[in-house]
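One protein chain omitted, others in place.
Right after this comes chain A.
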Amino acid sequence: MAENTNSVQNELDYHKKKKKEEMKQQVITFALMIVFTIIAFTMVAAGLDKLFVIPIIVVLAIVQVIFQLYYFMHMSHKGHELPAIMMYGGISVAFLTILTFLVLIWW
């Protein structure tokens, strides 16, 4: 019995340590997101060329969202197969929707 309690305690300590490490990762992710945001705003404020800035800020936004989904919303953890299917399904339809709306006004 004593041994059993001990192993439960060990497992809890292990999880606690793992969560702490993950929390550190989250803070780094957050710092990167702040940096991306500042880069995007500075590039626009600097008044650089439109064709150069727009693709970069869109890519920065996509990377930020990937960070948000995979780290803050834990999609990188296991047991997230169905959430991934739902999100990727949603994102594909979202992409088609935006494409359709833009092509509609092309002419």
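Quick notes
Criterion: a contact is a pair of C-beta atoms (placed from the backbone, for glycine too) under 8 Å apart; a residue touches a chain by one contact, two chains touch by 3 or more; residues count from 1.
Following the convention adopted for this analysis, contacts and distances are computed from a predicted model.
Per its UniProt record, the hidden chain corresponds to "Cytochrome c oxidase subunit 3" from the list "ABC transmembrane type-1 domain-containing protein", "Cytochrome c oxidase subunit 3", "Cobalt ECF transporter T component CbiQ" or "Carboxyltransferase domain-containing protein".
Within the entire complex, the positions of chain A that touch the omitted partner chain are 8, 12, 15-16, 19, 22-23, 26-27, 30, 33-34, 37, 40-41, 44-45, 50, 53-54, 57-58, 60-61, 64-65, 68-69, 72-73, 79, 82-83, 86-87, 89-91, 93-95, 97-98, 100-102, 104-105.
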